[in-house]
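With one protein chain withheld, the remaining protein chains of the complex are depicted in position.
Let's turn to subunit A:
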């Protein structure tokens, strides 16, 4: 007999640790623990059995890997946090006693920490970091547009807006394709849902070396002044994330700028900034390599860029097949937002090709072709004052266009309104006929195209210049669609109504089944004839013709005959379906419990998706054909799938 196994000495009991145990082990406060977890990217784990992990207790606690906690215990930042605690005690003591000089000395030696090593640990390669900067950019842009208060210092806000501007500057500057870079790769997806002080939240996806893939305006508009701190938002948490993200973006931008041969940080012209030049206040300088960078540095850099490219290549090679599957499937199972557990499904990464996949991007690259970066290069734009200058300046410049704006939107416009080179004016107001226009103005108006802002965005998404007439000033705009598409099989609004009409046309007669029984009985006799003819087989066209002849001989009208045939066909289909159902049930009987549940879940998802598509089909049908829709609605009262909103 071997040694007795003691409880709690191996397995889940050792591998997991509750949060309170972790805090105790690290000897820090809960707030410090949270801070560490955020900085180091440690998150709770769900044990297979909570009971086994928690000494038989099923109390609701969060669990961490014991190894993760051991990893945190060696963190230098943890020591710094402890030092900071001591410092806070010392300084409060000094302040309480009114010992100002001591307080000042203490303040001078305030313990600070750096996050370089954490960045390096969390993002082993530049690609890893680039892949994760979307959250970071969102936060930076958010805080760049927030007002400062006692918790959020103005210097922090200023740093955020500087980083935001640097990002935009880089994207605008590096629109020219880098030689040798595989252009169809997209591995960056930042700026999600947000723009710099923008009129609207927007979604910008950018691929390798910062190429904008898609822009999408959604209703989550964000006016500068409208941002408020919410009661339910813990600013401490946000600031900790921001701390990490600022450092991350600093290093990422440094790498991006230096790889592009630019000076980082780009020098800021204070006078131009004061005049409201926005991004124009920054100037881009190329580094004169033989002066600034030593030879060895140069070698290292080229090597690293090559590595980056290699990495991108491997990503595509691996992803092209595997990741798409994963992605599609994850969308199949797309859970409700409330189910947090479901949402955080980590896609496994293999041992050798350890660069984890980025499914959303992969799906993007599958569904969309890249937008040429010189899309707007032949055109010159003028932004009227009601459009958001920062957003459209960024978008148009990123795609090679020239852009000007009135002085009310800020200084630094390269062209004035009367410039002859202007081809498009972006206006967002209704048409007003001016009575006293001079001939010159009329001529200018005739030469230029007046379009609404959505045109720019839709052009970028479509990857080509769209017809301006649809977007002309004052017209009703076509719908603005998301470039991120939907899940496969989801409803596609761009597909014409023909399909849905067919579907509905099929559905409508089905509802006739519930006709009055009298009528059915009356037709029974006639139907009998047809049935005798058709029961043998309706499939063959010849036999159908024969049946038709027979029916004619029996004195039946063609319309009733057709109806009968259709009815018979439907009946037969139903029967077949029932048989299929029976076979499926038999098959299901043989499944193990696990597989049966999986099967039922999959079927449920399929059904739900189908219902969604059908719902949208119905809506489209309703919109395009209100009268028919009303009739249909009356016929199929209660048959309609439940609303999903």
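Note that a residue touches a chain if its C-beta (ideal position, glycine included) is under 8 Å from a C-beta of that chain, and two chains touch if they have at least 3 such contacts; residues count from 1.
Everything below uses one rule, namely that contacts and distances are computed from a predicted model.
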Statement: By UniProt, of "Exosome complex exonuclease RRP44", "ATP-dependent DNA helicase 2 subunit KU80", "Ribosome biogenesis protein ERB1" or "DNA replication complex GINS protein PSF1", the chain left out is "Ribosome biogenesis protein ERB1"
Touching the absent chain when the full complex is considered, from A:87, A:264 or A:450: A:264
Statement: The one of A:158, A:477 or A:610 in touch with the missing chain is A:477
